[in-house]
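My questions all concern the structure below.
One chain of protein is taken out of this complex; the other chains stay put.
And now, chain A:
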Amino acid sequence: MTAGTPFRLAHLSLYRRLTVLLLCPLALVAALILGQSWFASRAAADRAFDRLLDAASLSIAEQVRWQQSRLWMDLPPSALEMLATDAEERVFYALYDAQGHFVTGNRTLPALPPPPSGQMSYADVDVGGLALRLGVRRSRLEGWDRSDRFEVRVAHSQGGRTALANRLFLASLLNVALIALLAMVVVLLSARFALEPLTRLRRAIRQRDPRTLAPLALELPRELDELRQTLNELLARMRRVRANQERFIGDASHQLRTPLAGLSARAELALRQTDPAQWRSALDSMHGTAAQTARLAGQLLSLTRLNNPEAAPAHTPVDLCALAQRAVRSGFASFDRRGVDLGVETPAQAVVVAATAWQLEEALANLLENAALYGARRVTVSVLAGPPRLRVEDDGPGIPESQRLLVLRPFHRGREGGSGTGLGLAIVDSIARAHGCRLILADSDPAHPERPGLCITLTFPDAA
């Protein structure tokens, strides 16, 4: 990743992504535990050392008595040595009477608010520049005659407790570090392990024969199994498409072979004749067959071109009215020769759609051809606006409703024995699909059961 591109999670490999997503919370948890153990070690060290304050102050308090009309005590050196601990702390003690007057001690020590329970209260204090832990014991004389209250205040420096807290914290730091290390190894290994089926799938796809479309058979975890099924569905669709193509090629070869065989047979027959009149009639017939075969080949070519998704020509604005008028003009003469009445109906203003002009022309030509071939006597091309529509109506025999989907397939002819190629409507259907049009086949005159006629409408998507 270069410095310029912003960091995006989508760029990360699955392995890294898993690692990051697992390790970040892990680090957070470790930090939380460490923070907690920092405070816990302080508290534990305080508890341990506060017990010394408690014991020392108790041992001093036990020596306090009433003598010579005043509080008196024989300070036990062991109490101070207990306070000093192995860390050789600085120690301070003081005895205060009920009124808060200093009785004896090696320095004045501050008072503390009484504890919620028990006799001892503790605090960290700063006395004369020394950071001390202070413990104050509230007690009273237990003599027969007097029960004066007094306070024993003891304090020591904090070197030992800081050292203990640090030792405790260091121990838990090592623990946490060890656990985090283990967890990291586990995370890295399990991420690798979890992604292993993906590697297997990749290998299985890479090692396949490029021509085979057989479904993938592979034991995979559920999430990847869905991916495998989707892949298999795609492969199944591709198999169907290829089957269609193979059938199309088979049909096309068959369609081409029949007229070619006819041509060959007719030519052979004519060659056995010696009468030029016979030859002429054979040549006439062969010419007709050849022309029909040429048209068939042309239509096959254009159907192949239309079905090629790689070559979708750009759409340009096309005026449907002009298009319809041009088609009618060019076909008028031949229709007139065959005695078919060809007409056009267009609105006054232009109806413009985004389309490929030559394809629409081809579609319209095919529709007109179709109508003529199936014996219509009257064919009308009309253009309608809102939404833009191109419609071809005839008064021919029509197509029964059950046949209407089938006639869109190549080489399916609505009627046996016609001279159509069986490709016309398939081509129209392909063009309609290339333009996002709806192709609707309907009766043009449902009231007439003998010749209901056919009305084919191409409805363009509304420009708006």
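Note that in this section a contact is a pair of C-beta atoms (placed from the backbone, for glycine too) under 8 Å apart; a residue touches a chain by one contact, two chains touch by 3 or more; residues count from 1.
In the analysis below, contacts and distances are computed from a predicted model.
Participant: What protein name does the UniProt record of the undisplayed chain give, "Molybdopterin-dependent oxidoreductase", "ABC transporter substrate-binding protein", "Cell shape-determining protein MreC" or "Sporulation protein YqfD"?
Facilitator: "ABC transporter substrate-binding protein"
Participant: Going by the contact rule already stated, which one of A:Leu75, A:Ala297, A:Ala322 or A:Ala385 would touch the omitted chain in the full complex?
Facilitator: A:Leu75
Participant: May I ask which residue of A:Gln36, A:Thr104, A:Ser147 or A:Ser190 touches the chain that does not appear here?
Facilitator: For the chain that is not drawn, the touching residue is A:Thr104.
Participant: By the contact definition given up top, give the residues of chain A that touch the hidden chain.
Facilitator: That gives, for chain A, the contact residues 70, 72-78, 80-81, 83-84, 88, 90-93, 96-97, 99-111, 128-130, 153.
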